[in-house]
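First comes the structure, then the notes that go with it.
The complex appears here minus one protein chain, its other protein chains still in place.
Chain lettering (A, B and C) follows the sequence in which the chains are written, and residue indices restart at 1 in each chain.
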Amino acid sequence: MGRYILRRLMWTVVVVIIVTLITFVIFYVLPSGDPALRFAGKEPTAQVLAQVRTDLGLNHSVAVEYLLYLKRLFLGDRYGWPGLGFSYSSGAAIAPQLWQRAQITIQLVLGAAVLWMLIGIPVGVYSALRPRSRFDRASLFVGLVFISTPVFWLGLLMLWLFSSTLGWLQGTGYVAFTTDPVQWAAHMLMPWITLSLAFAAIYARIVRSNMLDTLGEDYIRTARAKGLPERRIVTRHALRASLVPIVTLLAVDIATLVGGTVIVETVFNLQGLGSWVLYGALNQDLPVTLAVTLVATVAVCLLSLVADILYAYMDPRVRPE
Amino acid sequence: MIDGTRTRPLLEVQSLTKRFPLTRGVIFAHSRGAVHAVEDVTFTVARGRTLGIVGESGSGKSTTARMIARLIDPTSGTIAVDGTDITRLVGADLRTLRQQVQMVFQDAYGSLNPRQTAGQIVGAPLRVHHVPGDRRAHVAGLLERVGLNPEHAARYPHEFSGGQRQRIGIARALALSPTLMILDEPVSALDVSVQAHVLNLLTDLQDEHGITYVVISHDLGVIRHLADRVAVIYLGRIVELADAAAITAPRHPYTAALVSAAPAQPGTGTGTTRQRIVLTGDAPSAITLPTGCAFHARCPKARLISGDPHRVPERCRSERPPLGPDADGRQLACWYPLESGDDLIGAAQAMAIPVSGAQA
Amino acid sequence: MKSRLTALGLGLCVGGAAVLLAACGSSSSSTSSGTRGGTYRVEATDFGFSNNFDPTGEYTTNAWGMYRGLLIRTLVGYKMTAGAAGNQLVPDLATSVPTATDGGLTWTFTLKSGVRYAPPVNRVITSHDIVTAFERIAKPALAAQYGFYYTTIAGMDTYASGKAKTISGITTPNNQTVVFHLTTPTPDFLYRLSLPAAGPIPQEVSKCFTTPGGYGRDVVSSGPYMIQGSDKVNIASCSTIQPMAGFDPSSKLIMVRNPNYNPSTDSTSMRTALPNEFAFTINSNQADIFNRIKAGQADDSLNAPPASAVATLVASNQKQLIKTGGADATKYISMNLTQAPFDDIHVRKAVNLIMDKAGLQQANGGPLFGLIATHIVPDTMYNNDPAITGYNPYPSANNAGDLAAAQAQMRQSKYDPKQDGLCDTSACKNVFTIAVNTSQDLNEIPVVQSALAKLGITLNIRQLTPSAASGVVSTVSRNVPLALSQGFAKDYADPSTFMVLFESSSIAPTGNVNASLVGLTPALAQQLGVTIPKGDVIPSVDAQAAACGKIPTGNARTTCYINLDKYLMENVVPWVPYLSLNQVHMISPAVTTWDYDQSSDTTAYSHVAVNPAKQS
Partner (left out) sequence: MSPPLLEIDDLTVHFPSAAGPVRAVDGLSLSLERGQTLGVVGESGSGKTVTFLAAMRLLERSRPEIHGRILLDGVDVLTLPAREMREIRGPRIGMIFQDPLSALHPLLRVGDQIAETVRAHRDVGRRDAWAQSVAALAQVGIPNADERARQYPHQLSGGMRQRVMIAMALILEPDLLIADAPTTALDTTVEAQILGIIDDLRTRLGIGVVLVSHSLATVADVADTVAVMYAGRAVERGPCQAVFAHPSHPYTWGLLDTVPALGAERSRLVPIPGSPPSLIDPPPGCRFAPRCAYRFDACTRHLPELVERGGGHADACVLPVPGRGARRNRLEPPGEEAAA
């Protein structure tokens, strides 16, 4: 198992290097226009432009540029690690902001993931145990509502209801856990709920259908034929098998959300990666977009690694001998 | 007129070997041994005749079939069809070979595209190989030939029964008028009453078109019914190769065990108290092959020779018996072939009793 | 300065309701006297800084407003009030506004005594700190984004290339005197010294920052406030300097009182410095910002309020919470003099005549968001000189366009062979046009389309993001015939900052600001790979611009530029100017005093006050 993890880790590194190559081509080779111009301001003299190019490492051949890019990325640059330079539009260093924003996004996504699992799994299991029951139909309907409700609308509605009207919860913004845990939770609760409801609905349906499939498996029949109590059949036999595929799904969803919580972050004014990538896109700020893209892809790589290891832990059949 | 090529066997397999390498390594894989799926298998099949290959699961019989159909590449050895070495064919030549050699699979349902109609499935080879002529009529003729209603060409696989699906698979294989058909467990997924229909169909087709068959099965009854010659394969090697009629009087102890395990002819003889040679344990791992004769650990005859149910003769353990002809012309790989009067049943029962009797 | 205009324009969100506000569009300063104390809270969807708040390179209105009102005192500055008075230079760090000597080549300043840096530096500001600022401007590695304003100082280039250890053109006879020696007379040099990059910078801190934007996290204040946490920064060595706690580019910029600020060195006409604290925070939810301002949870915003929010306030009789100020910015349609059919001046005049400027004004949210422009430089930049106010070379009833006059012009062009007042040739069909895809700019597209259709001109429109549009338009080889929703705002209150857009020396292959290519010579055209249509001569204003630039600031200079403006409008016609943009602010009921800083086009932070009791 250790060797397997090591091998997967090495492959993850290889994938990350390939990802850097792809991002390099997308962000450095393909765009037309000179990024130096964007940074040098109005009426730059040739001298200033040349200096900015040197600074951005833009005056080399493509291959050398890529190597420099890799070097900065893996060894860091004067703005910190990983070396992603500075934002063309705000002039601020990328790396420190990246870490700070990643923290917020990770808190948002992990909290939401916990929440949607806490909702989705019990609802899915209960629906599967009583398919086509009133509960099943109601959960399907409510789930469809959550899935089809635009997230920004849901967020605004929650803000209006719980913050402006009822005043139960804090509105927008972020308070660090280390500053004030209670305020942290009060600020994060609505974003968590907003982000998780659609996922909870989807996961409930997936758990339900996995569970229904599993309950039809021969080994469940065997468990019944052994006279096991129904509760044990559901929890130890059926649920366990039903949750194995969820692990991969969860990892992929979390990884996708690392760069994809734009709307929730914007509505609730959380300065995470999602709102940043939106900023980067709107301002054609390539280093920002590049940074989030890299983090998101690395997140996908790492989380799929974690998912595979967890999968192997949960399912002995895929465990390497 | 007798043509030189006509007298050659249609299929010649020489020293065919397949090893699936087992690799490990962090980034650069290095070999850590191999699964010896097929080892040094040699046989020929005459035109219009049938070779049966029988063995347990994991014995390498399906791997052999797939190599002949060029679905997987052999590690070494040669395969010749109609005098042409096909072992390394690529491109257009391989496509031509695919017309000549067709395969019918055990799992008819799994090998049929559920989104295509029966007509499309059967017509697909015609389309792929650009066979000229009225394709629709051709497909109708094929369906009719395998005993399906041509009007059902528009139906999908799930609308057919298991036997009918296997007929669709056979019709597809027939579409390009192959000279050689590889039948991999053609009836083992079918109900008893349906098996007979398919087996009869296969016999009829061979009679009509002179197709050469290689039949793979674990069921000696099916093999005996279809084949002219039978190869018994154990852990990737042929241990006995004989005429079908002679296989019921086996000389290799492993063949004897298979024969005794096969369903006896009912309604005849004294009744139901059939005695079987019950082999001990499972077939050994194909990764670390046993020394000497691969069957020695389970062989009852070896115990008869040694006189001790827990010992085998040194020769069986250290030297691998070569496959060679015996007096009757059958090929055999055994140091101590069966003699009449050998009580293999008793020897096998003795083997099953543990040495110390420690088990509760 | 396009990037600045884009930044302020992004926030605009316009609906038809805003046109109702015509009547209230002129208020600027709140007159009730403010009280000391409290926190002035400003929210924004982002700061939009261009150099991470490092004054050497920072080139955005929002930052300039903060610097001038709160953090950075320059040798000469402004009163930071609304209107033409806000564009007048007054002494700030210097004891007086000097005049040039030595034939306009030498400028000498004496610094006020007793002005001290905020913590952690704490010492008295000397003439050497001005030198440090210019050394930073000169260093290419720091990418001073408007360094081009200082190229006439002797020795900047040799210092930049590393050939000299000091800037020969800046001398410090003593700690309180700084002398600038120029290579050529630069009459607007004082304005250039009023820009924040020219403010004092302590070398002991700035030496630690060698990358663009780095110093932005540790700006040492010379003004009444300082970045929160300044006093906690340890400047014992470069390695101990941490970013000031009060500034986080992704969330906040907090400023507190500078304990070393001595009001006696300043004047209340420039800075009253009433609130105890300024808090600029990021809130990515724009609607939430204005809800919070209305509820007294925030006081002001760097974003313009959406027209709907403005309309709500007006409807509830709270229009005193809406504040505007002239942005000294012009919005215009740019025509490329080398591209058919705009290579014909009659077509360009016809386009000016036919344009429905009232429609475009409404598309931008109505008069509150901008007054109709009839020429290039906003009137305030000319001190509202009567020679230009009311000037309109292409008049029409209700500013809705004059079809008859436009068609008369079209008949004179080479593109109307049928003489029907319509452009008949294929040159007018599907004219490639760049448009901008912000909401108010998208509103403009149908207005322009339907106006030009009356002349037989149809457009092939590409809608791009603001920066993508500016990238395409500023690349000469793209040969963009027509660009909509262009904007330009002043850097300082001299018309030359506009006129530079029409000088041939501004033409560059990329990053070109002279999009009309006024003054393009055949030689330059060949160099750039641009074809000048046969028979055309591209007009030039290089001589006039150069002449005006040499006149010392004052009425004569203003008159020269007014004439150049008129000449451009009548004899070159590179633009269709249609709006003099306004800055619109929504403030909270807790704001007791508010003024507009004309010099920076922002809230005058030095003249605001809040009543903490009304904040929630």
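Everything below uses one rule, namely that a contact is a pair of C-beta atoms (placed from the backbone, for glycine too) under 8 Å apart; a residue touches a chain by one contact, two chains touch by 3 or more.
Model, not experiment: these values are computed from the prediction.
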item	value
Which displayed chains the unshown chain touches	A, B
Absent-chain contact - pick from B:Ile68, B:Val139, B:Leu220 or B:Ala347	B:Leu220
Sole residue of B:Arg8, B:His138, B:His209 or B:Arg276 that reaches the chain not shown, by the stated touch rule	B:Arg276
Option from A:Ala63, A:Leu166 or A:Ala225 whose C-beta touches the chain left out	A:Ala225
Residue of B:Ala37, B:Leu51, B:Ala140 or B:Leu258 in touch with the missing chain, whole complex considered	B:Leu258
Touch list for subunit B against the chain that is not drawn	56-57, 147-149, 152, 161, 163-164, 167, 191-197, 199-200, 203, 218-222, 224-225, 244-245, 248, 257-268, 271-272, 274, 276-282, 352, 359-360
Interface with the unshown chain - residue positions in subunit A	215-219, 221-229, 232, 236-237, 240-241, 244, 314-317
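The definition used in the following text is that only the chains that are shown with their structure count from here on.
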item	value
Central chain (by mean CA position)	A
Most distant chain from subunit A by Cα centroid	B
Averaged-CA centre spacing for the pair subunit C and subunit B, given as whole angstrom	85
Mean-CA-position distance for subunit B and subunit A (Å)	52
Where subunit C touches two or more other chains at once, by residue number	none
Interfacial residue positions of subunit A with respect to subunit C in the complex	33-34, 37-45, 47-48, 50-52, 55, 78-79, 86-87, 89-93, 97, 100-101, 156, 159, 164, 171-174, 265-271, 275-276, 279, 282-284
For the subunit C and subunit A complex, residues of the former touching the latter	1-3, 10, 46-54, 57-59, 140-141, 143-148, 151, 157, 160-161, 210-214, 216, 248-251, 281-285, 287-288, 291-292, 465, 467-468, 471, 475, 500, 506, 508, 510-511, 513
